[in-house]
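The next block holds one structure in the form of structure tokens; read it before the comments.
All protein chains but one are shown at their positions in the complex.
What follows is chain A.
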Amino acid sequence: MDNESQYSGYSYKSSHSRSSRKHRWVRRLKRRSTYSDDNWGETTTVVTGTSEHSISNEDLTRVTKDLEESTPLECKRFIGPALGGCLSFFALITPLAFLILPQVLWRDALKPCGTPCEGLYVSLAFKLLVLLISSWALFLRPPRATLPRFFVFRCLLMVLVFLFVASYWLFYGVRVLEPKEEDYRGIVEYAASLVDALLFIQYLALVLLEVRHLQPAFCLKVVRSTDGASKFYNVGHLSIQRAAVWVLDRYYNDFSVYNPAVVNLPKSILSKKMTGFKVYSLDENTTNNSTGQSRAMIAAAARRRDNSHNEYYYEEAEMERRIRKRKARLVVAVEEAFTHIKRLHEDEAAASPKHPREVMDPREAAQAIFAPMARAMQKYLRTTRQQAFHSMESILTHLQFCITHNMTPKAFLERYLTPGPTMQYQQQSGRGRQWTLVSEDPVISGLRQGLVFSLRRLDFSLVVTVTPLPFLRLGEEFIDPKSHKFVMRLQSETSV
């Protein structure tokens, strides 16, 4: 976003305000009203009486956002998985240890054990292999979220595994190591039983962590607080924190990106009410009753005819017309720009040596055709208030991408004509996104009817309401295929 590279030969206007605001928060230039100012990047801004060192709220939130995203790597994120990994490694090693220790310590005293032991060895090996593979498949995944409280099921399972393994070791230590047990076959069977128990615990883990929440039981309504975008989702039995993670997964794909510029009615429409009244008090004793004054103003404003809905309506219509016009210009400009280049095939290059054309790679081709459409693109993004999401650099990268993959102008424009899901605008930083779960109930309790919790980010929040899915009573009705018969309508009799 900081690239101010000059593309030679093309005359679109580059300026200071195009660069990212986070480095410009010292100097705040006040702009004219948003509807009339549509020159992105031009230096026709007006410095008003506000001081040059003021910071707007938007810039402040941006600064704090950057600060929090540049904190050092959190170790808390990896403690849980690390602990689980150690425990499972220990649990997997244990049966092997059970087998190996007697061999190492008192080999000579052991009773030889022939074929049955070998059978047990084979089954043990395969069971351990299955355990290993399924642990890798199920549990060795990078965690997607850190939850505010303990994940109850996972803790339960880890405690269970720990107890199992500890009690087996205890028994082993007391019964086998101490008296130096000679019956090796018994030891092998003991180790096999531990592996069986571990397999069953893994089955329990699979059911609790992965399968139980698959059957839908609740309907969540998710509403974004700033602009009312809402969606309904069906989830199964989850705790509140897990449901929050689930909702956020879907939020990044389904909700269009939050645009702070398109939120409220412009002040010019709303705030016309209170102006235009001055209250003079004709009282001799000038007591300062300001409440009386304000009440008088409110009463007078209420009596005045309120035409703000009219203005809103016409403003909306005008806005829509303007957007459509800009969109038409943009589409035409892009279509024309795309006709300037075409893909060069290998045989063409060899076949025409006498017309040496300048061969470009995608980046240069993108730069070459960007200039004719740049102005139309700027104006369109400004009118739809999306200019904060798309920098010059990102548009060029996207154009290069589209050219490389033989996309049509319409495919190139798809990204700009509709505000896409939030996922499209994420920068891949390793820090992750910070969300706060606000809830009146403890977050490890399960979902139930009437629960409301909200997920808060810095400038907006998602309010989630839980309703149970209705219980369906399905009845049955059998229709004999031969029962479809028809007659003419009965004689109708009318009395006159």
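Here is the rule we use: a residue touches a chain if its C-beta (ideal position, glycine included) is under 8 Å from a C-beta of that chain, and two chains touch if they have at least 3 such contacts; residues count from 1.
As a convention for this text, contacts and distances are computed from a predicted model.
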From "Prolactin receptor", "Tax1-binding protein 3", "2-oxoisovalerate dehydrogenase subunit beta, mitochondrial" or "Large ribosomal subunit protein bL32m", the hidden chain's UniProt protein name: "Tax1-binding protein 3"
Missing-chain contacts mapped onto chain A: 487-496
